[in-house]
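All protein chains but one are shown in place.
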Amino acid sequence: MVSTQPILSATGLTMEFRGFVAVKDVTLSVNEGTIHALIGPNGAGKTTVFNLLTKFLTPTRGQISFRGNDITGLKPAEVARLGLVRSFQISAVFPHLTVLDNVRVALQRPKNLATQFWLPFSSLSVLDDRALELIDAVNLSAYAHLTASELSYGRKRALEIATTLALDPAMLLLDEPMAGMGHEDIGRIADLIRRVAKNRTVLMVEHNLNVVADLCDRVTVLARGEILSDGSYATVSADPRVREAYMGTEHE
Amino acid sequence: MAVGTQYLAEQQPKLSTTSLVLGAIAIAALIAAPFFFYPVFLMSILCFALFACAFNLLIGYVGLLSFGHAAFFGGAAYYTAHAVKVWGLEPLTGILFGAAGAAAMGLIIGFIAIRRQGIYFAMITLALSQMFAFICLQVPFTHGEDGIQGVPRGHLLGIIDLNQPLSMYYVTLAIFLFGVFAVWRIVNSPFGNILKAIRENERRAVSLGYRVDRYKLGAFVMSAALAGLAGGTKAIVFQFATLTDVQWQMSGEVILMTLLGGIGTMIGPIVGAGLVIALQNYLASSQFPVTVLIGIIFVICVLLFRRGIVGEILELMKRKPKGNV
Amino acid sequence: QNISDNVVKIGILNDQSGVYADFGGKSSVAAAQMAVEDFGGKVNGASIEVVNADHQNKPDVASSIARQWYDADKVDAIMELTTSSVALAVQGLSKEKKKITMTTGAATTELTGKQCSPYGFHWAYDTHALAVGTGGALVENGGNKWFFLTADYAFGYSLEEQTSKFVKSKGGQVVGSVRHPLAATDYSSFLLQAQSSGANVIGMANAGLDTANAIKQAAEFGITQGGTRLAALLFTLAEVKGLGLQSAQGLTLTEGWYWDQNDENRAFAKRFQAKTGKMPNMIHVGTYSTVMQYLKAVQKAGTDETEAVAKALHEMPVQDAFTKNGKVLPNGRMVYDMYLFQVKKPEESKSEWDMYKQLATIPGDQAYMKAAESGCQLTQ
Amino acid sequence: MSTIFGIPAPALYGQILIGLINGSFYAMLSLGLAVIFGLLRVINFAHGAQYMLGAFAAYLLLTYAGIGYWPSLFLAPLLVGAVAIVIERFMLRRLYGLDPLYGLLLTFGLALIFEGAFRHWFGAAGKPYAPPAQLTGAMNLGFMFMPIYRGWVVVASLFVCIGTWLLIEKTRLGAYLRAATENATLVQAFGVNVPLLLTLTYGLGAALAALAGVLAAPIYQVSPLMGTNLIIIVFAVVVVGGMGSILGAIVTGYVLGVLEGLTKVFYPEASSIVIFVIMAIVLLVRPAGLFGREE
Partner (left out) sequence: MSNQPLLEVRGLNAWYGESHVLHGVDLDIREGETVTLLGRNGAGKTTTLRAIMGILRRRQGTIRLRGKDLLGLPLHKVAQEGIGYVPEERGIFASLNVAENLMLPPNVSQGGMSIDEIYTLFPNLHERRSSQGTKLSGGEQQMLAIARILRTGARTILLDEPTEGLAPVIIQRIGDVLVELKKRGMTILLVEQNFRFAKKVADRFYLMEDGRMVNSFPGHELDARMDELHEVLGV
């Protein structure tokens, strides 16, 4: 269901930190239903772009629109409520809650069961079915009652994806989902991403080029805050500038 | 080690039958207590215990250390005392008025303080409450150092004569039980679950779409209102509202009560309040300077029993192997 | 037996650790014990017991101690009650509980005014006596433009009000006033304000450490050299000692008792010093006097029942180490002669505690308000 | 007599000057707090008590050893610093790595102990302490008499503040301090004796407070409660300046002192709360404080 309709587009995005321009005039559009990769050398500004898109940073200049709405002036929580949800470069779970509770926390908001301070805790059990379904989807059923801190790194990332999916977001932003992960986990997460991307859009930052090549419909290469190249993996990897700035000579 | 992302509390065990039985015994004991102890002493424990529970709602379950809770406790005492003495309000209405006033103050102070976390939050609440104490010193209705004296206890709902020590006691007990139940309910509710999540990983909660500031502010206001409930009740029990209750030493005392009993446990603050009040009562007529002893307890608690009395007992019962960072 | 529980229990409730601790404090407890000894240790065959507590200048602390003393510990009467806020609270509670209080440590005339009690007695001094004594002396010496430095609570207001009234009645004027919080540390800005108002007297309607600090700072900023005079309206031997003669010299002040006035006083003071290490001021001896007088009243009434003792207290003249001509007005005010003193220069002082020159005697009737003018309901 | 906004100019200048003197104490105290907070992540609630201890050390040295003001200016901070070092070694040290709130609570308890004990021994009434003979008297500035001693305090505090600032921002030692603030283990893994650094820093911060105490002794009485309320104002100063910012602590200290002085002229009723009001406004506009970095 790859459409050519952009779900998220940013125009002229610029971010300056006390005189240092980390992101320069970036115009980017992500088409609905695609898996889109953002790659580039360290310090290129990828995480910064993520922070801008999800409003954890406010751009110095530029516009962002998501599903036709201008979201440039919104707060991070509001962006998330519109269905644009991110993960962090450093894994983000609620460490002392169980796996089940981690997912339930995420479900509480869309189900409008978050502000009721007068209801008993047990009223949350209506969320259990959906939560277990999500946990199952990321192959964590066996660990549902462990606390998140007891999970291995890779499983934590899976849990993070499950909680993100609980919000049923139209679009996911994943920042280096495979970083620091053992080989056996990489394949699992790649599968998972492919599965969840069936009916939503994914924008991800990733250094593992095999994964990018394998998974992504489109690749945008960022270098020194500017877009260097944009297109299919084959196109960008053939671009000599990309080879020079990013991939180096060793990569086939 | 990021400042403010850690928290002091332990996980709360689920409500079990043993704790229900223990609770029932405790309530029975509280009902019988005035026949064995001096009722005013018991009422003062109840007021402070409720205050400590309200305070614990913030520190124990949101991970925010307020060093300014005296403003709500003492502020409510002033509002209640004024409403009852000057406007002639019925005592319960007066107490509720006090709690509402405290909630309103909670909204203002919380709005400013919630922008920072950890120690910053502690210092800001401390400073704002000290500012409130200065205001109390200046505005006429508080009567400065004299305080509002001789507040009539009156008749509850126009019927029950609160000048009878026993009726006053049972009314105080009822308010106390209501307050403690409220704290318990808030903590163990869908709302409480989000609070827990925020305490664990605030950025993640934001990215899930929670407007965390509103949740924190909500908890802050609830805590302030309950502290106000305690303060208003105290004003009726002691027929008094004074500067003592708004000053920062009072905020320090409620921290001590909670720390001593066990932060983040349901009954810890109650135990702590009982101990501290009993100690102060006992020491008032001895040679030993009270503040020195309170200071020593503080130091000992922080160095040796960070979980507090109840927390340490719960830990012993759990005997779960520890071993995280 | 007509004595409840066969023991007469007297509570000394005062500040023992706060800003006013030197003013009365633990030494007052010693004075009370001296009174019990001097009385003979027993009254009508019943033993006498003195208990004491520190109220930390907090009226709520004081009233809950008092409540417990009455309810649980069977205390019959409470003495001293440092600080007006405390005294008003405890006297109010005692009125409700029908118990006797005899205040020596608080100043406000409210105690025997609008908030008077049939069981409440006010010894030693009050703001009226201070206004007449210290205020009067300065007015007579040409101090006719006053600026007040006032502690921001009931005591300060009362002292300022009484003194202003007195100054105005003598043809002087009040050109301004500023209120400072209790235990402020820096008075220099208030003093500058006072100076630029053109006043020739700065009336300090505060007490204890506050007054002492203000005096020191006034000297530093050359305010006294500039010819402005300081009126330390409430200052006693204990504060003079604390401040030191160097800074305190020349101050005029009003007290009801001084150790070096006569042989009897010197003898009393010597005993007191042996017990406490310091010389008493009017509060200490006043507390001695209240205990003594209370015991005499119990003896006379033959019981410790409140109404009877109160009646005896109202009727009996006061004649003891404290005063020779005291009498109690219907509003509870004990009236006796006060004295105006001046603090000696360091070179005039011959011994550690030789600090006052006596300037005048203020007859009791002038020093204290007439009962009829006090606003006390009991006198109508 | 000329007037400014309806206020006689001498009164205005006088209050500004007094504000500057108060500001000197705010600056010195908040500086010490910032240094300690910076490295140890401890809000030193005992700072007010250490200020008081400094003043008492001077008083006791004079009364029992006949040691005067000038030697005390060095000895008192040394003594208090030594006490602080003991505290760091045996108590604070055990709290590193825990939630920083515990440090706040521990020092709060210590403050209660010190103040309670001194109140018990010395009573609450102040003890007089005379300024040194060289600095007595006043200067006629035309609009007011300026006590020479107070002038000295302003000068001395400026020197201390600038000296400390240079030490921390411009020296290698300062760089260790700042880095150890963030990750003490790593700095130690580079070969720096961090435990010693921490101990000395706490000692230095406390010594700064004690120095302020000695400077304050001749102005205010030496009293057990002298630090109690001051410390909360200083907390507000530190929040306005931006926690941990040395420069922020210094500048804000002086500026708020002066603003407070001005309030006394224009609206005296508000003078005791003006610093807190400013704090609230700053927090609303710049949550990290004027000189602070966003965390």
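When the chains are written out, they are named A, B, C and D in that same order, and each has its own residue count from 1.
To be clear about the criterion, contacts are C-beta pairs under 8 Å (C-beta built on N, C-alpha and C of every residue); 3 or more make two chains touch, one makes a residue touch a chain.
Model, not experiment: these values are computed from the prediction.
When you scan D:18, D:113 or D:192 for touch with the missing chain, the hit is D:192. Shown as candidates are D:156, D:179 or D:247; the residue that touches the absent chain is D:179.
For chain A, the residues in touch with the chain missing from this view are 17, 20, 40-45, 47, 152-154, 176, 179-184, 207, 209, 244-251. The chain not shown here touches chain D at positions 172, 175-176, 178-179, 181-183, 185-195, 293.
Rule of thumb we're sticking to: only the chains that are shown with their structure count from here on.
The minimum number of touch steps linking chain A to chain C comes to 2. Averaging C-alpha coordinates per chain and comparing to chain B, the farthest chain turns out to be A. If each chain is reduced to the average of its C-alpha atoms, the one that sits nearest the average of all protein C-alpha atoms is B.
Annotation: B-D is the more contact-rich of the chain pairs C-D and B-D, by number of C-beta pairs in contact.
Rounded to whole angstrom units, the spacing between the C-alpha centres of chain B and chain D is 32. Shared contact sites, meaning residues of chain C that touch two or more other chains, fall at 17, 181. Across the assembly, chain A contributes no residue that touches 2 or more other chains.
Applying the touch definition to all chain combinations yields A-B, B-C, B-D, C-D. Those residues of chain B that touch chain A in the shared complex are 11, 185-186, 188-194, 196-197, 200-201, 203-212, 215, 218, 222, 324.
Those residues of chain B whose C-beta lies close enough to touch chain D in the complex are 1-3, 6-8, 65, 112-113, 115-116, 118-120, 122-124, 126-128, 130-131, 134-135, 137-138, 248, 252, 255, 259, 289-299, 301-303, 306.
Of all residues in chain D, only 8, 10-11, 14-15, 18-19, 21-22, 119-120, 123-128, 130, 138, 140, 144-145, 147, 149-150, 219-221, 223, 225-226, 229-230, 261, 264, 268, 272 touch chain C in the complex they form.
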